[in-house]
Every structure is written in C-alpha cells, then in structure tokens.
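Incomplete set of chains, arranged as in the complex.
For reference, chains read A and B in written order, and residue numbers begin at 1 within each chain.
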Amino acid sequence: MAKKNEKIEYVKNGKRVDGRKVDELRPIKMEVGVLPNADGSAYLEWGQNKVLVGVHGPKEALPKHKQNPYKGLVRFVYRMATFSVPDRKNPRPGRREVEISKVSGEALEKAIFLENFPNCAIDVYLEIFDSNAGSRAAGITAASLAIADAGIPMKDLVCAVGVGKAGGEIILDLNKTEEDAPDAVDIPIAIMPRTKEITLLQMDGLFTKAEWKKASKLAFEGCDQLKKMQEEALRKKFDTAEKKK
Amino acid sequence: MENILWNVKTDKVLSLIKEGKRADERKLDEYRSISITKNISENADGSAKVKLGDTEVYAGVKMMPGTPYPDNPDQGTISVGAELMPLASPEFEVGPPREKAIELARVVDRCIRESKTVDFKSLCVREGELVWIVFIDTYVSNYDGNAFDATSIAALAALNLVQIPKLEDDKIVKGEYTGKLKISKQPLLSTVAKIGGKLVSDPTLVEEKAMEARFSCGTVDDTIMCAFQKGEAGSFTVEEIDECIDRSFKNSKEIRKLV
C-alpha cells in the first residue's frame, strides 16, 4: 500500500506504476463452466483479483410472496473470502457486501430476458478469493459469463470496469496503489456494449465533469476489449463441449 | 395486494410524463418545496428535520470518542446510519436494516466523506489513542420518494449545527461544548429518475414505482462532484448521465442556500 503522503508519479513516460498504459487493462483470464453442480459458472482472474461465480436457475422463486408474476428476479450475492484482503475479513457479510450485491444484481437485470421467467429467480453467487482493486467490476463481468453459460437468454453481455483518477491522470482499471493515491477517484461502471447502455455507475472521490467525459470514454473502450474476451471464453467452452461429443 | 392500485397510478404517471407533465404540476427538472427545522433534539450534538414535499427525514449527530484505525492513527471518522421507519410506509418492515436502507446510508456516507467537508485530521484528540467519531443517524419518517436527497439534506443540515462536546479525562462532559465542528463544504446528493425514457428530478413515491432507473450525483459546489450512484434495473446512456450531472449542479446550488 502506498503511504498517502509519499510523492508518487502515477504516470511517467506514458507508463503507470505497474508498467501499463493509461488505457490498458490488467492481465485478464476467463474460464466458463468450471462448477459441475451449478447451472452456469465462471472463474475470472483480473490482475490479482480472483472471482468464482455460480448461477442457479431460473427456478421457482421462494418464498412465494417474493415472486413477480411479470418477470424473473435476479438475486445476486457478492461475498469476499476471509483471506481475500490484506486484513482478515470477518466471515459475516458486511454492509459493503450487501450494497455491492444490490447494485451488481441491478447491473445485470436489463441484459436478461427476465420477462421470459415470471415467478422465477436466477440466483447468482459470487465469491472473491483474492482482491486488489476492482473486484466488483471483475464480479459483474464474470457473473455475466456465468449467466450466459447457464443458457439464460440475454440481450447482451454485461462488461464492467473501473475507471478514474490518480495523480491527476485519468486512467483505466485502477489497481490498489492507484486507488490509494491522495486524489484518487474510483468509478466502477458496467456497460451493455452493443447498445452502449450504462447499468452500473458509482463514484468515490472528487471529480469534475470534464474529467468524467474523459473517463467515460476510456470505460467504453475498456468494455469493448472485455466483451471480446468474454466471447472468446464462451466460444472456448462451446468448442470444448463440441469436441467431447 | 395493492398491485392493481399502483398499476393504475403508475400508468397515469407514465402517460403524463410522456407529455412532459407531472401529477403535481412540477416541471421534469423541478424539486418539491423543502423545509428544514433545526435542533429537533437537545440530546443530539446537532440535529435537523427536513421535509422534501411529503418525504420527511430526521437527522441527529452524536460525537463520540473512540480509538483510531491503525492505518490512520491521526484521523477520526464519520459513520452514517439510515433507517426506513415502519412509520414511513406500510411497505417497510420492523427489523435490521435491509439492503435499501444500507444502500441509502452508504451513498449519503460517501457523499459526505469524499467531499472532505469534515477534516478527519481535525477529529484527532491524541494521535494513535483518541479520536472523534461523528455518528450521523437519519430516520425516514414519511416516505414519498427520493429518500436519497432528503436524507442527504437532513444529514448536512444536522452536521452544520454540530457542537463539539467537552472532554475531561477522555470522557464527555454532558451538556458542555468547546465550539462548532468545522464543515468546510456543502455536499449534497441530487437524484434523477428515468421514467418512460425521460429524466425526472426529485421523484415522488408513485414516480419511483414507475421508474426504470435512478441516478444520484453528489456535488460539493458548482464544479466538483463527490459521488455517483446508479440504482434499479434500468440503464442510462452516457448523454443521459451528462444531463443528470448538469441538473445536479443546478438543483443542489438552490438547495445549498437553504441548508
């Protein structure tokens, strides 16, 4: 962790603290269909972040009084393993996990043909086993894959990424050192790339509108890259499945 | 149960909004009237009640001595709580805070925290040993939509009134104060609902029932933003977000005069 009073140059000769360009994502690895007992699943490594997602459903939503007769529910559970953070996390879910679960589920709803599944629930369970800034974006990106893997009809994949500021520079996909900058701004954003719709948007820090304009452009570009990786991961699973036949 | 009634009401809202109108004759970017009652609790170190139309929020602040986090031994902190009281709506339940109240509390917390309006270093009494924790607790007592803005206004209004309790042997001397807590900025949330594809500021309860998505933008002053929060299942285009941001600057500027 960067000492907050230390003077760091967050971009020097076009390179960031970890050698990336301002619009460059950390290394990402995606794998689909990793959990035999889930209807759909994905494992994603994004820099140091490691995310496992499983999807159960669509299935009847219980208890009954929570059912919606017009469309299915997305119930998203985001959790962090005790050992996934620098200090041991309390095993009980905290308020941060509750909020992230809520907005992450909302970020996925629009991409799913929920009207096909009245009275049903789609349960998305996500566990972070290692983290270093950007775990909610990694989670949404992985969850979108797992939902597709479950064969649930979708209008588009959902891609999510962090964008923001460190040392006065607008950069894509902040890592922990950058998030700890004295002037850091962190903006997790989820996008349906085909229609360019934003389904998650949060912000921490002090930011001007001009900076936002620059940052949002970076975010859309990053999500285009992510979508290609997602498609590649789904294709790979499909090819493997074909070969097994 | 009440679905049918709500459906009738939201259909009405939708058809009005498509014509650019609202049930209460406001313009799409217009706020309801706001009234602020200060000092609603003597036991609080600062308190206020805010009415935003029929949405009503009580807020009170308590400063408590505590130990600093090991990472920031020279800093105090704030903590924001929010309760959607069963009083406020037959839909709210008694019990521990649900995800709605947790989201509300955390977004209001971020708006205040990130604005740096409270200087956490000024809350330090003795480095590594004793700091102030500023507990800002809010209660929505009547819910007619837009709890985010009403709670943010109430929290800021209460914060602006906070007196710092006197300490003796690291304990609070009841009823004695050493001065006012310095509040250097006036951060406020401003929320827009997307309804039938239109952007509608300061939504009422029935408008919220009809909305696809919600976006709140926190602003510190006329140029700096300190928080975003998009909610609900719908989406926004980047142009819509830009419009929401412009409205937030404009509307919060007006509200800032009242707080």
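Please note the rule applied: a contact is a pair of C-beta atoms (placed from the backbone, for glycine too) under 8 Å apart; a residue touches a chain by one contact, two chains touch by 3 or more.
On a predicted model such as this, the values are computed, not experimentally measured, just so you know.
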- Query: What formula, in the shown labels, sums up the chain copies of the full complex?
  - Reply: A x3, B x3
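Following the convention adopted for this analysis, only the chains that are shown with their structure count from here on.
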- Query: Counting in whole Å, what is the centre-to-centre distance of chain A and chain B, each centre being its mean C-alpha position?
  - Reply: 27
- Message: Quick check: in the complex, which residue numbers of chain A touch chain B?
- Response: 95-96, 98-99, 101-103, 106, 109-110, 187, 192, 195-209, 212-213, 216, 220
- In their shared complex, chain A is touched by residues of chain B numbered 99-100, 102-103, 105-106, 110, 114-116, 215, 220, 223-238, 241-242, 245-246
